[in-house]
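Excluded from the complex is one protein chain; the other protein chains are retained at their positions.
Lettered A and B in written order, each chain numbered from 1.
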Amino acid sequence: MIIHHPILGPRDAQEFVYLGDESLIDRPDGMTAGIEAFHDYAYNRDNPAGAHRELWYHEQGDRSWLVVTRNTVTHEITKVELARDVARAKGRTK
Amino acid sequence: MANALKARTALGAHDPLQVMVGALVVTERFDVALASVAARRGRMGDLAKAAETIGLPLPEAARHASGEVYAAFWTAPEMWLVEAPFASHELIAEVLKQALGDAASVTEQTDAWVAFDLLAPDLAPLLERLCNVDFPAVVVGYATRTMVEHLGCYLIKHGRGTARLYGPRSSAKSLLHALEAAAHSAW
Partner (left out) sequence: MSQSHRIAGGQIERSKTLRFHFDGLPYQGHPGDTLASALLANGVQLMGRSFKYHRPRGPLSAGSEEPNALVELRTGGRQEPNTRATVAELYDGLEAKSQNRWPSLRFDAMGINDRLSTFFAAGFYYKTFMWPKSFWEKLYEPIIRRAAGLGSVSREEDPDEYEKGFLHCDLLVIGAGPAGLMAALTAGRAGARVVLADEDFRMGGRLNAETFAVGGKLGADWAAGVLAELSTLPNVRLMVRTTVIGAFDHGIYGAVERVSDHLAVPMAGKPRQVLWRIYSKRAILAAGATERPIAFENNDRPGIMLAGSLRAYANRWGVKAGERVAVFTNNDDGLRTAADLKAKGLEVVAVIDSRDGDEVIDTKGKLGLKSVTIRDSAGRTRTIGVDALGVSGGWNPNVNVHSHHRSRPVWNEEIAGFVPGADGPTGLLVAGAAAGGLSTHAALAQGQAQAIAALTDLGKTAKADSLPEAEDAPVRVTPLWHVHHGKGRAWIDQQNDVTVKDVKLAHQENFSSVEHLKRYTTLGMATDQGKTGNVIGLAVMAELTGRSIPETGTTIYRPPYTPVAMGTLAGRSRGTEFKPTRLTPSHHWAVEQGAFFVEVGMWLRTQWVPKSGETEWRQSVDREVLATRKSVGICDVTTLGKIDIQGTDAGAFLDKVYANTFSTVPVGKCRYGLVLREDGMVFDDGTTARMGENEYVMTTTTANAVTVFRHLEFCRQCLWPDMDVQLISTTEAWAQFSVAGPNARKLLEKVVDQDISDAAFPYMGAGNITVGGLRARLFRISFSGELAYEIAVPTRYGDALLREMLAKGAEFDPVVYGTEALGVMRIEKGHVAGGELNGQSTALNMGLGKMVSKKKDSIGMVLSQREGMVEENGYRLVGVKPVNPAAKLVAGSHFLEIGAAPVAANDGGWLTSKVYSPHLGCDIALGYLKGGDKKIGTRMRAVNLVGGLDTEVEIISPHMFDPEGERLRG
């Protein structure tokens, strides 16, 4: 597969490490959320057949974490964003 | 730097090596000091200013640029690897820290890498057997991280037939072997 890196352009997926669902960005706050919330965060995934937003790490590249929107049926990639930007848009800070 | 300890190159000798295979000349560079420079969060403007005063280029993504003393290539967002002559800049990290202050995080990287200068009339036949970089198509000054036989390297294009390859120092021997094998096959 080819992932169109927002900074570096088309790069072979071989250079990346796959992590999984983008929802891994939505980590609850450990001081306020309980075990249930963390259990959901750590284990529950939607696993859609179709568009899936997922985390890829450009390990053999610039070490950017990316959010790749990929169709799990056709492998068509419709969007690639820097995970840092996605995280900020979700309201994550420090 | 004056000290009693005798250095060894990444290939294990006291002097850098030069090998010729087919049309390729590989020269181990032992005279390059390296440091990483990363902008502190929100301090890119300050870093750029400080860099300018010491003639440190901070090129855009996927590019290498040379100044009078320093050269640098982009490695990650707001992060560069800076090259300088080892003889005058063995303490490159210290020097850069002084100059850049708290606008950047600076880390010595000199011995993290083995540097091979590659020379041939045309490097494309060699590099197409080693990594997925479209070497003939990219511009001079292109710098990228790439995988060579499972090793994460940096490749910098200085010309059609000149490039520098940085590989993990501990794997220098494996990397040289890969270069030699590919060169035998290429020409």
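The rule we apply is simple: contacts are C-beta pairs under 8 Å (C-beta built on N, C-alpha and C of every residue); 3 or more make two chains touch, one makes a residue touch a chain.
On a predicted model such as this, the values are computed, not experimentally measured, just so you know.
Participant: Could you tell which one of B:V26, B:L118, B:C131 or B:A163 touches the chain left off the display?
Facilitator: Candidates B:V26, B:L118, B:C131 or B:A163; residue touching the omitted chain: B:C131.
Participant: Contact with the hidden chain only, please: which chain B residues?
Facilitator: 1-10, 12, 22, 30, 36, 38-42, 79, 91, 102, 105, 107-113, 128-129, 131-134, 137, 149-151, 168-175, 177-178, 181-182, 184-185
Participant: Determine and list the chain A residues touching the chain excluded from the picture.
Facilitator: 1-2, 12-13, 17, 19, 24-25, 27-31, 33-35, 38-39, 41-43, 55, 57, 59, 63-65, 74-77, 82-84, 86-88, 92-94
One rule holds in what follows: only the chains that are shown with their structure count from here on.
Participant: Quick one: in the complex, what on chain A touches chain B?
Facilitator: Against chain B, chain A makes touches at 7-8, 12, 14-15, 59-64, 82.
Participant: Can you check the complex and tell me which residues of chain B touch chain A?
Facilitator: Those in contact with chain A are residues 61-62, 74-77, 132, 144-147, 152.
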